[in-house]
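Every protein chain of the complex appears in place save one, which is left out.
On to chain A.
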Amino acid sequence: MSAADRAGHSAPEGNKGKLVRPGESLLRGVERLAVAASGRTRGTQQGKRRSGALGSSLEFADYRAYVPGDDIRRLDWNVYGRTGRAYIRQYWDEQETDVTFYLDVSRSMRFEPGKPETNPDTWSDTNKLLYAARIAACAGYAALCGDDRAAAVRFAGSVEGRLHPVRGRGAAHRLFEFLEQSLGPAADPGAEDLRVPLAVPGALPPRPGVSWLLTDGLYASGIEETLKAFAAARQHLVFVHVLAPDEWRPALRGELRLIDAETEAAKDVAVHENALRAYDEALKEHVRAIRRRCMELGFVYFAVDTSVPLEETVLVRMARHGLLQRPR
């Protein structure tokens, strides 16, 4: 049974996106959700997002005194009738927003113990990259359904590929296809510093919008700086911290030589209670540091355990966290 079948995913369009495309029930569930965006958005095309600018939507914003040249269709005749003064009714403008998914495809993400990382078909459902790609597929589908533009970037040691913004539900397959391709072999094992792939010119979206960073966060440095860079790029970032159950709760015991999947460096570790406690402390500290930074920047931190079923993560936990919400 393939990973796709196990996860309840279907592949209506042949092999394209068969691993990452959410199943029909999940798609139905996601359809009704929209990607949350903080504050006013500013797009170029009409969308469902309430823009920071006043525009032609139905949502009333304010009154202001008539000045010659205003569209008289917006004159509030009732007020003019009662007071004799001309007031213009103002409405919020509604615009689309860009949702960019940054998918970490480094070797630590695609790490699958005992399985070749080049063959995603053999991966288990708890594989971090597969899980992250599925999250991106769900969230991207939700964005496309909400008249937002969805873009995607995959990166390891550098930006490996980019899906330029697509719009509309019909473009969902392009997103899925791109994500499916991301599962394939990466040219670069990954970097120790998150700034290496992301804090380079052109890596971040040129326009303000929403960015989802799907990564295991196993970077020795550069996470804070990268978060700042997203803030500077006027992005509302959702940090999706994807870690496998083995990483949340290591099942290692005894004296082991741990081989790093990315650097292939070896380290002799006597794993015992104290060591596991120390690991837990280190993990908590790592998570705490990222979460604190996200809070400082007004970003959202979302920790994911890949052993949790995708439906629960997407439909329940993300909705509860306000990452995906029902549109008003």
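Throughout what follows, a contact is a pair of C-beta atoms (placed from the backbone, for glycine too) under 8 Å apart; a residue touches a chain by one contact, two chains touch by 3 or more; residues count from 1.
What we mean here is this: contacts and distances are computed from a predicted model.
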For the complex's missing chain, which UniProt name, "Carbohydrate ABC transporter membrane protein 1 (CUT1 family)", "succinate dehydrogenase", "Replication restart DNA helicase PriA" or "Aerotolerance regulator N-terminal"? "Aerotolerance regulator N-terminal"
Out of A:73, A:257 or A:326, which touches the unshown chain? A:257
In the full complex, chain A touches the hidden chain through residues 108-109, 111, 113, 128, 216, 218-220, 244, 246-247, 252, 254-263, 265-270, 274-275, 278-279, 281-283, 285-286
